[in-house]
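Written below as structure tokens is the structure these notes are about.
Every protein chain of the complex appears in place save one, which is left out.
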Amino acid sequence: MVNEAGPAGQKENRRDFLKYFLGGGLVAWLGAVLYPIVAFLIPPKEGEVEVTSVKVGKVGEVEKDSGTIVRFGNKPVILIRNPSGEFVAFSATCTHLDCTVQYRKDLGVIWCACHNGQYDLMGQNIAGPPPRPLDEYRVIIQGEDVLISKKV
Amino acid sequence: MTPLWKRLYDWVDERVELGGLVEYMGKKYVPVHSHSVWYYFGGVSLFLFIIQVTTGILLLLYYKSGEELAFESVQFITSKVRFGWLIRSVHSWAANLFILAAFIHMFSVYFTRAYRKPREITWITGMLMFFLALFFGFSGYLLPWNELAFFATKVGTDIAGVIPVVGKSVMIFLRGGEDVTGATLSRMFGFHIAILPGLFTVCLGIHLLLVQRQGMSEPEESGHDVKTMPFFPNFLLRDLLLWLIVLNVVAILAVLFPWELGQKADAFAPAPAGIKPEWYFLFMFQTLKYIPAKILFIDGEVLGILVFSAAGLLWTLVPFWDRETKRGRRARFLTYVGIVAVVFIISLTIVGWLS
Partner (left out) sequence: MAVVRHRSLQFVLWVIVASIAALTSSVSAQDQCRACHEALGDAPSTLFKNDIHAGMGLSCADCHGGNPKTEDMEAAMNKAAGYIGVPKGDGIVKACARCHSSAPIMVKKFNSLLPLNQAELLSTSVHGTLSTTGKEAIAACTNCHGAHGILKKVDPASSVNALNLPKTCAKCHSDARYMRTYSPALPIDQYDKYRMSVHGKRNISGDSKAAECANCHGSHGILSAKDVRSSVYPTNIPATCGVCHSDAQYMRGYGIPSDQLEKFTRSVHGVALLQKKDLGAPACNKCHGNHGATPPGVESISKVCGTCHALNADLFSKSPHKKAFDQKNLPECETCHGNHDIIVATNKLLGVTQDAVCSRCHGESQNPKGYAAAKGMRALIDTLESQEQAAIALVAEAEQKGMEISEAKFKLRDAHQARLESRTMVHSFNEERFKEVVDKGLGVTAVVREEATAALDEYIYRRLGLGLATLAITILVVSLYLYIRKIERRQATGAK
């Protein structure tokens, strides 16, 4: 092939330039489209936020006469294992001014640190400012696992 | 050294005999005239549909149906999954643009009378796809199970229930029960990802096949010595150009105007004020509001729905009763009807949006 110089040769260069431009543009475009799709396909580290039920752990891990706070969707839930070994769970949002309650082993009640509100182990408000009892949640024992599920 | 693509082509050709097909495609021409810009809208609709299928399948990998998990799974997609927000917003925006493009495509075909012989079947399948698209929108809207969608579905299926004789059965069929519940969600999900795509694909297949077989329709006035351009590569590349621009527009909308999620649906909460359906149903919704409660002995709502249904049916059957065009004359009357319809739809949509 004769390498033509002059205006025809310049046209050749422009053609090549266009081809590179086109090819490069295509690659860039493919990257811009495929990158998000591929990133989307890789599952995120944080697992699905289960809101019907939350697995808390193994039965053996929760001590008798103790309480823990667990996140249930957007709300805190307090799981209590009473001295006889049974599990109960309630909303951990105090019905007074929304502080997070805790289990007081020494008092044998659910206690709110903000204004000394107290609830018994049935969730009933028994002392202090709380105007309403705590909502109850279901505790399900599946084999060795403790699960908390939506309110009763 | 034969290039890679040539080698691939030869390998397939030896087994499938693509020669005839390639020759046929090579001969395809697209008329070039003052109205040929409208030719692109079918392709744009198709492209947007492809975007919907793609993003829909991607969303399907993370979406969980059922009223317990639907909302939370969409929340998960938009917050935790990488680019989940993008895929979801693209899906929502492209849905609306798809229906808009379908409207424009349908009206441009109407005004240019492209539905006339031999393209009646193309028109029918196109109209079927149009209605399926609206149903796609309606069913998909409920899937995030948020407050707005819940009540919009309630209102929408209530209106369906007003149809005389069959209305109640239709409503129960749509809702999967008497009320809008988790059963409605499951049903809409089934419609949206299986039934509607299946039906749509059949119609689309027939539609595209016919377009390939029959080529593009030319407007009557253009005469027979009209300029043309080859489909390959000219029209196709222009089509692709437009598609790229559409993709960019969708991306810009998705990023700058992300689709909201709102609150999770609560069947026992009162309906928020000002519940409106999506814009493509708005003109009908607004019209129903204006019809007085009773006209003579008929319920206003029932009359409204019957009128709309009749209009839809007549519109779908236009190739068969458009006698003027059949006789080769300009159907001025139909043009006026079309203009009235467009103006009606646009103005009532605006009114509905503003109120």
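As written, the chain order gives the labels A and B, with residue 1 at the start of each chain.
One rule holds for everything that comes next: a residue touches a chain if its C-beta (ideal position, glycine included) is under 8 Å from a C-beta of that chain, and two chains touch if they have at least 3 such contacts.
Every value quoted in this text rests on a predicted model; they were computed, and no experiment measured them.
Engineer: Consider the whole complex, including the chain that is not shown, and state which of B:L244, B:A271, B:L314 or B:V340 touches that chain.
Structural biologist: B:L244
Engineer: Using the document's definition of touch, tell me which of B:D10, B:D179 or B:E260 contacts the absent chain.
Structural biologist: B:E260
Engineer: Spell out, residue by residue, where the missing chain touches subunit A.
Structural biologist: 15, 18, 21-22, 24-26, 28-29, 31-33, 71, 74, 76, 97-100, 113-116, 128-129, 131
Engineer: In the full complex, which bits of subunit B touch the chain not displayed? Write them out.
Structural biologist: 75, 78-80, 85-86, 229-230, 233-234, 237-238, 240-241, 244-245, 247-248, 251-252, 255-256, 258, 260
The rule is short, and it goes like this: only the chains that are shown with their structure count from here on.
Engineer: Between subunit A and subunit B, tell me the centre distance in angstrom, where each centre is the average of that chain's C-alpha atoms.
Structural biologist: Computed value for the inter-centroid distance: 36 Å.
Engineer: Could you pull out which subunit A residues touch subunit B in their complex?
Structural biologist: Its residues touching subunit B are 29, 33, 36-37, 39-44, 46, 48-49, 51-52, 73.
Engineer: Spell out the part of subunit B that touches subunit A in their complex, as residue ranges.
Structural biologist: 58, 61, 64, 68-69, 72-73, 75-76, 80-84, 86-87, 244, 247
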